[in-house]
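Here is subunit A:
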Amino acid sequence: MKAPRILIKGGRLIDPAEGVDEVCDLLIEGGKVAARGKGLKAEGAQGLDAKGKVVAPGFIDLHVHLRFPGQEQKETLITGSKAAIKGGFTTICTMANTDPVIDSGAVIESVKAQTGKLGWIRILPYAAVTMGLKGETLTEMGELRAAVAVGFSDDGMPILNAGLMRRALEYTRLAGPPVIAHCEEKSLTGAGVMHDGVTATRLGLAGMPAEAETVMIARDLLLAEGTRGRLHIAHVSTGAGVELIRAAKGRGVQVTAEVTPHHLTLTDEALNTYESRFKMNPPLRTEADLEALRNGLRDGTLDAVATDHAPHSRAEKELDLGAAPFGVVGLETAAAVLLTELVNRGTVPLPVLIASLTARPAQVLGIDRGRLSKGSAADVTILDLEADWIVEAGSFASKGVNSPFLGWRLKGQVTDVLVAGEPVLRNGQFLVNGESA
Partner candidate 1 sequence: MKADPMKGHLLDTGEIQRVLTRIGHEILERHRSAQRLALVGIRSRGEVVAQRLARILEEISGSTVPVGALDITLYRDDLSLISASPILRATEIPFDVNGQRIVVVDDVLFTGRTVRAALDALADLGRPESVELAVLIDRGHRELPIKADYVGKNVPTSKKELIQVRLTETDGTDEVVIE
Partner candidate 2 sequence: MSGWTRKDLLGLEELSREELTLLLDQAKAFQEVSLRPIKKVPALRGRTVALCFLEPSTRTRTSFELAAKRLSADILQIQPASSSLVKGETILDTARTLEAMRVEIVVLRHNVSGVPAMVARAIGPSVINAGDGSHEHPTQGLVDLFTILEKKGRIAGLNVLIVGDILHSRVARSNLWGLSKLGARVTVCGPPTLIPQGIESLGAEVSYRLEEPLPKADVLIALRLQLERQKEQYIPSFREYSRLYGIDREKLKGAKPDLIVMHPGPVNRGLELSPEVADGPNSVILEQVTNGIAVRMAVLYLVAGARGERGSVCGRMSW
């Protein structure tokens, strides 16, 4: 099927990769951007009125637990794709901690084939760094790269063996894409369920100290520096971590980093109610960390916003705080939460936020996405900055409702999404069909 001709009219186009922020039209043909400019005319093209809205490249999420294959009780390919679309994400990079683990060419080929068949959004799988995420033997990173792995990560499980991490980073010089590090020194986190601080003391909950993250960030930065390998630090949560990354970047270390919407907007005091929807790893930190993370996002030390979308079944999240699994959903609220909390309050300029959802994550992986210049793939996300809505579990497309933002009133929402020129969301309604399982 040939993608339709669409003329997106009158929106404020923000395309950080091109340094564009102006009101203009966008003509889409054959799945690509055909033209961009003021007062475009296109005979026979469908019109899409974007007046008063923001038109941006489709968002890219570097960190999604799609749960496919093997954990469909938490999320399916369909519900995960829909959640991404609702959040404005046209490309998601999916973690390898599935069942089976994505640690061989055969598995990744099969995942790629199945996700490609649905084809609503672009799903770029990561492969594991070590076989079975066991932290013992490296996967065939060269071959996995050839078979489309866009990065390597044992996310969820830190690579505790420094020697092995060093080898993996060395190997990225051949394989290309980065090792994405979940930085956690397990001997420091132990049975912790939240940030180790005054709130944990008050609530009587076992803590995970900030140093559990920072000592690993420091280790991995030094290893990346020594090996000249490519390192990407996942979900930075500490101010000290931001400092370390800033300094390493200053020394020319090939490192990039991401931060989640929840770490940018919530502190450990959210745990006051003991709800497991605030339990994630790394944990919510302090006000000072939050401040440092925002500064890091603003100055580019933190390259990308990534959701670490981690759906869990309701039954799992109904367990007590000790037994409930780590992780929160994030795809459907990311942009709106950050618009409301950071952009609308003047903490982060809108173009910086858009960049951290588009051009910057594309750069992290070196993929040709996240821009809307002539000839680019027409992945487009349109936002209504004035839309006023309340986050409700019942309205999620994801199977997971373990959101820390339930009940929040947000201003700003994704209204329209196009993937390769094909509209998949219009005025907040899905144009793709599939059992909502």
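To be clear about the criterion, contacts are C-beta pairs under 8 Å (C-beta built on N, C-alpha and C of every residue); 3 or more make two chains touch, one makes a residue touch a chain; residues count from 1.
Inclusion criterion for the candidates: all candidates are chains of the complex that A comes from, given by their letters.
Since we're looking at a predicted model, the values are computed, not measured.
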Touching candidate - 1 or 2 - for subunit A as found in this complex: 2
Of all residues in subunit A, those that touch candidate 2 in their complex: 196-198, 200-207, 266, 269-270, 272-275, 315, 318-323, 406-408
